[in-house]
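Other chains dropped; remaining ones untouched in position.
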Amino acid sequence: MDRESLRELLDEVSSGRTNVDDALQRLRHMPFENLGFARIDNHRALRSGFPEVILGTGKTTAQIAAIAEHIAAEGGPLLVTRIPADVGKVLTQKFSSGTYNADARTFHLVEGEPRDKGRGEIVVVSAGTSDLPVAEEAALTAWLMGNRVTRIYDAGVAGIHRLLADRKTLERAAVLVVVAGMEGALPSVVGGLVDRPIVAVPTSVGYGASFGGLAALLGMLNSCAAGVCVVNIDNGFGAGYAAALINRRNQRE
Amino acid sequence: MDRESLRELLDEVSSGRTNVDDALQRLRHMPFENLGFARIDNHRALRSGFPEVILGTGKTTAQIAAIAEHIAAEGGPLLVTRIPADVGKVLTQKFSSGTYNADARTFHLVEGEPRDKGRGEIVVVSAGTSDLPVAEEAALTAWLMGNRVTRIYDAGVAGIHRLLADRKTLERAAVLVVVAGMEGALPSVVGGLVDRPIVAVPTSVGYGASFGGLAALLGMLNSCAAGVCVVNIDNGFGAGYAAALINRRNQRE
């Protein structure tokens, strides 16, 4: 209930059209109805190209399929993340117009290509080939949300020239997603080369003292380059989503 | 060597004023001078409102004063972070036009008020009164970089109505910086209320199992709200800087 409907209600009470008990009843729920607006806003946001997302990890194939069916029935765009090939196969059989992306380990179902909305370019940089699934998850998420995405893969800091070779692309970016495992140093170096927002994604790539991505995570949090923000280990979706939020900021889409 | 001096050199070679060997000698260093361009860009960026920053932690008063003098001599805006009152006093004596901010524990020296550049509003939200120094460091940094900053303080999740009371301000924000210690839950709740980029700052406020901010940090990294990015514990400057980068993204300032 917004200010206008509140005035309207009060006018009704003032004029006797609504009695006190009924008004009381409606007002009692107002905070929740007000808060319920957020749900509607949320839905609107989703219709604007933001996919509804199912995190596949820790759900059975049956659960994933059931939730997906519910979302698809509402006509919404659908994104399922972190699912192996066999779950992807089940979903592809169920939703024949959907796509399982083996690189990103995702399934998505959208009506038509995501519309390019004329925003800036999101550049996804990754350090090694093993970081590819996480990088692809980020790239696909940003693309589904209507962004142009450019990829610079296998550009780790131990061969800095590989990164510098793509410097123009880096500088062209509106937002960057930088994905790295092991020591997670790539965001610091990229952050020193460009003055654009960087969403850093540590990955669990590595062994021994990488402790499942902890080394990369700590490295990125301690980055000596200002402007680097960090998401959870292996959270490609979150990084793509944040980059899309950053990218659309001024357009009131 | 910037683009202009490079053209000048080439003109000299073209006209014979400089011979090939001398040019070669000077150009041999060009890659580094070329890379030095970034430094100059950087300086330009700084003149546009981005302060040069000295992290006070781990430096002696003498070291801080010396570096500050160097920066001030170059006429640049100056920001010193994480300094106690006595260091602030020394700097204020040295640079009479500068300001020590006891809340943010910062000293800054800028020529005139930072110009409002007509960008969106950066909203800094903090959970508790003890998070104030970090929140103020973020707010001051963003303000020094030319942004309008609104503060919502003491709005922790255990009294959710305190946060909801400022919901309109939250929704008006272009970017949000959300600062919280203890369990660090605030960014998740804010992230569920708005669809704007959120820079989350865990603080070391707490005791026992907060382990110096680790609990808040992990909480924010695991946020169930998409679009939340995280910076280092107590890194108010980094959050303010990142928010400013995000906010100016499209204006090519």
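Lettered A and B in written order, each chain numbered from 1.
Quick note on the criterion: contacts are C-beta pairs under 8 Å (C-beta built on N, C-alpha and C of every residue); 3 or more make two chains touch, one makes a residue touch a chain.
Please read all numbers here as calculations on a predicted model, not as lab measurements.
Report the copy count for the entire assembly; 2 chains are displayed in place.
If we count all chains in the complex, we get 8 identical copies.
By our rule, only the chains that are shown with their structure count from here on.
Using only Cα atoms, superpose chain A on chain B and state the rotation angle in degrees, rounded to the nearest 5.
Copies differ by a rotation of 175 degrees.
For chain A versus chain B, what separation do you get between their C-alpha means, in angstrom?
Measuring from centre to centre gives 24 Å for this pair.
Touching chain A in the complex: which residues of chain B?
The touching residues are 38, 41-42, 45, 53, 120, 164, 174-175, 192-193, 195-197, 199, 217, 221-222, 226-233, 237-238, 241-242, 245-247, 249-250.
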